[in-house]
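Take a look at the following structure, please.
Here the complex is missing one protein chain, while the rest keep their positions.
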Amino acid sequence: MTTTKAWLRERSELGVSAVLVVLGVVVLVDALRIHTDFAQRGPVGPKAVPILVGSLLLLVAVLLARDVLRGGRGEAEGGEDVDLTAPADFRTVLLLCGAFLANAALIGVVGFPISGAVLFWGAAYALGSRHFVRDPLIAAGLSVATFLVFNNLLGVPLPGGPLMGVL
Amino acid sequence: MFQQLMDGFATALTPTHLAMAALGVLLGTAIGVLPGIGPAMAVALLLPVTYGLEPTGAFIMFAGIYYGGMFGGSTTSILLNTPGESAAVVAAIDGNPMARKGRGSQALAAAAIGHFIGGIIGTTMLVLLAPTVAKYAVDIGAPDFFAIMVLAFIAVTSVLGASRIRGVASLLIGLTIGLVGLDEMTGQQRLTFGSLHLADGIDVVIVAVALFAVGESLWVAAHLRRTTSEAIPVGRPWLGRADLKRAWKPWLRGPFIGFPFGAIPAGGAEIPTFLSYVAEKRLSKKHRDEFGKGAIEGVAGPEATASASAAGTLVSMLTLGLPTTAVAAVMLAAFQQYGIQPGPLLFQRESSLVWGLIASLFIGLTLLLVLNLPLAPLWAKLLRIPRPYLYAGILFFASVGAYAVNADVFDLLVMFVIGVLGFVMRRYGLPVLPAIIGVILGPAAEQQMRRALQLSDGDLVGLVNTPFAVVVYVIIAVLLFFPLIRKLVRPDKPASPDREKIDV
């Protein structure tokens, strides 16, 4: 049992192959669904390229799986701010995702000035900033300033929400 | 012609017009820096405001915005890994790593000077070659385009990264994203799953920002280096001798790639900036390993290309009335508002306007250089802010940009999903760049191929029936078989095992 787990953990990149297979199947199914009962000129219709891309996805999925099983590993990307020796910290990632999605969920309800501030503060908190006065202030300032520049100066409407209705 | 240009300078150098040019470049730079608002949108939004102005002044301002947007657009690419418009996508590949290493002001300076040189050379070509280029531009048709696309796909192989198979997987992911939307030739839905929001496809800027900025932020979050929380060093503010030595050739080469692409219909700036990047990588013998990790050539070349492509765009707009990019289309609408129809007669009819506009381009470029060079070290200091704020800011501006374009939450979700994909790709060593190139090249290549085949009514000869296309295919054949030929000539020397190593 544990050996299977360890085996899989070592070869988690097979998951990428699985994703490619799913993508390939979706692309192929979608392509075959296109009905071609309309005026069409030339040997290449709307189906041809998706079928090509879908088939290549399946082929590459197989080749990648073969590479992984033979011991090939994708090299995780390094960077100035990245410490690959530390184990992946999924709590931070999930918090960050939460901040991003909170903005998407809230923007229509409470307006951009608030949802944008939530995004900034949430992201800064997730990444370890713990200034409980400075962080929200910066977040609010940035968010309101951005709102005013876009909405009032450039005429690109962002939802103001109830807050801007009051001001 | 020289006399006309001098008259143009006389028009452009009046205090009012100078002020309009300055206002234009300032606005353009600011707009380029703002996410989600490209120069096309800026000019469109300003159109109603400029009714009251006389046309020359208005166009001097629009041209300033156009060029200014190019300068500003690469700033966020380099500093925040968040391209504001498609022409600036390539600048992020090496510009951002440079900034992370404390060479942000060098990257920004290389970009600014690149834009300046590209713009000056491009505009000079506009003055000298406009009628000639215009004549040939309309001869470039679908088969020629498709041949260039094939060449571009061959070029992709040099950015696939350390592992070919993973690079190809990334490219295919990009091609898949590029398939989403209504098929342009027949109006059939592909991978839209019945959603109207997906009918126009997924904007390449959203894909680039999601893969670069969102993916990077998530990846950094997973492995945040908490021990050394020092700020990114700012380094020396100016370009050193070594930098100049490396950058001057790309600066001069870029315009010759960008200008022709700008002038031909549907050319745009994405494909030439990418080709310039690959060309610089190929041509660089000493620093090839640095590409993707902060090679100054990778910023200098593409940026010079982008500005020259903008000048090329003006050629076909002014002499043919042919808009080859979104900005040109909006500027064309602006001309029509003033009752001026760009086309073959424009230079005769509106001589003072056109030459005033051209002269103001030279002035605007100079203003932009003067404005942006001193700003470079200041911008670069932005990166000294603490990491949590930096990444929070990146996510914030990425979201604003994605949302502002269509005012649609759906775009934020698309960005998130592709951002998570970017995270996974980083984890498993799939390079991000091929995916973005797939999104750019895929739809364009398919459309041109099918258009070519339709023009020939389905005959495959339609793909190779122009001299230009044949020449490009011959070049491709030589590129492909050159290593083989070399091997045959010198069979004793084993092929060098070093494959390109770049991680983007």
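The first chain written gets the first letter, and so on, giving A and B; residue counts start at 1 in each chain.
Just so it is clear, a residue touches a chain if its C-beta (ideal position, glycine included) is under 8 Å from a C-beta of that chain, and two chains touch if they have at least 3 such contacts.
FYI, contacts and distances are computed from a predicted model.
Chemist: Which choice in "Acyl-CoA dehydrogenase", "Protein RdxB", "Chemotaxis protein CheW" or "Tripartite tricarboxylate transporter substrate-binding protein" gives the name that UniProt lists for the one chain left out?
Modeler: Of "Acyl-CoA dehydrogenase", "Protein RdxB", "Chemotaxis protein CheW" or "Tripartite tricarboxylate transporter substrate-binding protein", the absent chain's UniProt record names it "Tripartite tricarboxylate transporter substrate-binding protein".
Chemist: Among B:Arg166, B:Arg427 or B:Arg451, single out the residue that touches the unshown chain.
Modeler: B:Arg451
Chemist: Specify the residue from the set B:Leu283, B:Ala333, B:Val417 or B:Leu460 that touches the hidden chain.
Modeler: In the complete complex, the chain left out is touched by residue B:Ala333.
Chemist: Can you work out which residue in B:Met20, B:Leu34 or B:Ile93 touches the chain that's missing from view?
Modeler: The single option touching the absent chain is B:Leu34.
Chemist: Of the residues B:Leu5, B:Leu18 or B:Leu45, I need the one that contacts the missing chain.
Modeler: From the options B:Leu5, B:Leu18 or B:Leu45, the contact with the absent chain belongs to B:Leu45.
Chemist: Applying the definition given at the start, please give the residues of chain B touching the unseen chain.
Modeler: 26, 29-31, 33-34, 40-41, 43-45, 47-48, 51, 137-142, 182, 184-187, 189, 194, 196-197, 199-200, 264-266, 316, 320-324, 326, 328-330, 332-333, 336-339, 341-346, 406-408, 451, 454-455, 457-458
In the analysis below, only the chains that are shown with their structure count from here on.
Chemist: Considering the complex alone, what residue numbers of chain B touch chain A?
Modeler: 31, 34, 36-37, 41-42, 45, 100-101, 162-163, 165-166, 168-169, 172-173, 175-176, 179, 183, 185-186, 188-191, 214, 216-227, 232, 386-389, 391-393, 395-396, 399-400, 403-404, 407, 409, 412-413, 416, 419-420, 423-424, 426-430, 442, 446, 449-450, 453-454, 456-458, 460, 503
Chemist: Per the contact definition, I'd like the list of chain A residues that touch chain B in the complex.
Modeler: 13, 16, 19-20, 23, 26-27, 30-31, 34, 38-46, 49-50, 53, 56-57, 60-61, 63-64, 67, 72-84, 86, 88-90, 92-93, 95-97, 99-101, 103-105, 107-108, 112, 116, 119-129, 138-139, 142-143, 146, 149-150, 154-159
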